[in-house]
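Removed: one protein chain of the complex. Kept in place: all other protein chains.
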C-alpha cells in the first residue's frame, strides 16, 4: 500500500503547529522525517497514527480516506524511543500480543512470531522477559511486535536514540533489510542526518513545523532546496557566510569575489553555505583563500574537525589526517566556489554546488 | 588540579564477580580523558569511584599522592555533569552557579565575581537572571558544568554522557566549547560515553573498556591505527575494523577461501584464533585485486561504504569519490595498515 498526505496540517490557537504538507509515502524504502527536536516530527507521526486529528487536509491509504479514523481502526503500529514492552510477558508473548488481541489461530501466531524473531535475531531469547535483555534486544522485541501485526503503516519515533552507539550501527544496518522485505509503509523520525542517509530511503526534512523538502536521501543531501533544509541536513552544522550579489557576482565580506553563476538572483544580500568536508586547509585549484583563526581542533583518529573563526563566523573544516593546531593560530581555509550553495534572501537555493555529485 | 592514580583498584559484587577488574593506572593532571565502552562495561562504576559516590571494594584511589578512597564526594574537589541536566528549578541561573560557593560559605562578593567569570566562559551571561527551569537542555548542561567550574578549588570535572539529550547541531557547539574550555581552564576532565565520536574528539587519551576491563589506553590516532584488541578495532571506527579468520605463516596470511594476502611484517607461529584486521578506510573497491561480491552501497553523503563479501564473510570497504560501482568489483588493500590478532590481541610482527 502507499500513503498519501493531501495538504495535511495542524494548527492550534491560530498558530500552525504543522504547515500543510502534500507527499506520497511509498512502501519498501523507509520514509525518514529528519529535523531537530520541536521541528514537528512527532506531531506528524501522531497525525499519521490517528492519535491527533488534523485541522486541515486529508490522509489516504491506498486511495481510501482514513483522516478521521481512530488508530484502532487503522492498520498502524508504532515504535517509540523508550523500549515499550509488557514487563511480565516473555519476549514470545510480547511479540504475540497484537495477534492474540486479533484472535488469530494458534498455528498462525506461532508462525508469525517465529518469523519476526528470525528477522530480528531474537530466537534465543523468546522465553526471557524483557527486563532480562539488553537495550538493543528490548528494542528489537518492540520492533518485532510492530512488524508481526503486518500493519500497513509502521511509525518509528527515534527508535534507536536510547541505544548504545554500536548497537545503533547494527540496527541501522538491519532495518533497511526489514523495510525492503515487507509491503509496509515505514515512517521513521530521527534528529541525525547520518541516520537518514544510512537508512537509504526517502527523507522529509522538517524545520519549525514545515516540511521543507522530500526526496531520496542522497538527492536531498546534495541538492537542498533551501537554507533550512541544508541546515537540518548537515552534521557537522552547515558553514554559512553572509554575502551579497553585486553586478552578477557574489561578494563575500571584505570584497572577496566568488566566481559562481547566480543568474536570476536579484542584487542584494544572499547567504553562502558549504559543508565541513568540502572545505580544505590546503590550496585547491580554483579555490578562494580566506583568513581564519583556529578555535579548537577535534581528532577522530583518521580525520580532524578544525573549528575556525572566519571573520567572526564559526566554521568547521573536516580535514584528513591528524591535526592539532593551537588555539588562536592563524590558518587559511580554501573555499571552492564549485562546492558552494548560494541561497537568496528568501532562503531558496539560487546557485547549486557544481561538484555536488562528486562528493 | 589533580593527578589521579588507581592502585590495584577493583570493584566486586559480593558474589565474586567483578564490575571492575583489578587495574593500575595514572591519569595526568589537566588531561582530557574519555572512558569509552558499551553499556555495562564498568565505565560508570569507575567514574563513581573517582567522584566518591562509590567506594571500591579493593585498592586505592590517589589524588596528587594523597589517598582519597574513603573520602565522600564533597571533600574531593570534584564536580560532575550528569546525563540528564540537573538544575535547581526554583533558582535563577545566577543562583544555580553560586550554589556550590554558597554551600562552602564563600562571601557573596567573591562568589558573584566567580559566577560572572564562569558565565562569560560558558556564554551564559545574557541569561544570568532567568529561571533555570525554563531553559533548553543544552543551556541546562552548561549550568551543570558551570557549577563545577565556579569553584576555584575544583580538581576534576566528570562528565557522565553529557550530550545524550542534546540535538546533533547543539552537540557540536557544546562539544567544541567544552574543548576550548579545557584549553583555558587547566583541570582534569573525565568524559564517560558509549559514543566513539564524542570520546575521540573530546579526549587527549581514550580509555576503552569492555566487560569491566580496560582493554586499551591511547590517543585517538593510536586507537585508530593500532587497536590493541579486536574489540577496540570493532568499537572504534564507523563501520568498525573488518576481521577475517585466517592462518598466518611468516609474511603471508591465508584466508578461509584460500586467498593469500602479503603482510607488512613477519609473524611467528601464532596460537589460538588468528584474525586479520583491516579498517574500511584502508580497503577500497577497485578494478583489480581480491575479487569480492558486492552486496550493497551505503551513501553517507560525504563518502560511500561498499558492503561486500570476502571469503564468505561480510566486509566493509570504501568506494572512492566519483568512482562508478565496478562491474567486477575487487578489493585493493593498503597492506601497511594490516594487523594480525591472535585470540583477540594484537600480534607483534617483525619488519
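First chain written, first letter: the chains are A and B, and each begins at residue 1.
The rule we apply is simple: a residue touches a chain if its C-beta (ideal position, glycine included) is under 8 Å from a C-beta of that chain, and two chains touch if they have at least 3 such contacts.
Following the convention adopted for this analysis, contacts and distances are computed from a predicted model.
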item	value
Protein name, per the UniProt record, of whichever chain is missing from view ("Sensor histidine kinase", "ABC transporter permease", "Ion-translocating oxidoreductase complex subunit C" or "Acyl-CoA dehydrogenase")	"ABC transporter permease"
Sole contact to the chain not displayed, among B:45, B:144, B:216 or B:318	B:144
Listed residues B:78, B:124, B:214 or B:261, member touching the removed chain	B:78
Residues of chain B (touch criterion as defined above) contacting the omitted chain	51, 53, 72-74, 78-80, 82-84, 86, 88-91, 99-100, 102-104, 131, 133-134, 144, 147-148
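Please note the rule applied: only the chains that are shown with their structure count from here on.
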item	value
Length of the line joining the C-alpha centres of chain A and chain B, rounded to whole Å	25
Contact set on chain B toward chain A in their complex	38-40, 167-169, 172-173, 175-176, 179-180, 183, 194-197, 200-202, 219-221, 223-225, 234-240, 279, 281, 298-303, 321-322
Residue ranges of chain A in contact with chain B within the complex	36-37, 134-135, 164-167, 169, 191-194, 197-198, 200, 217-218, 221-222, 231, 235-237, 275, 277, 295-296, 298-302, 305, 307, 316, 318, 322, 327, 357-359
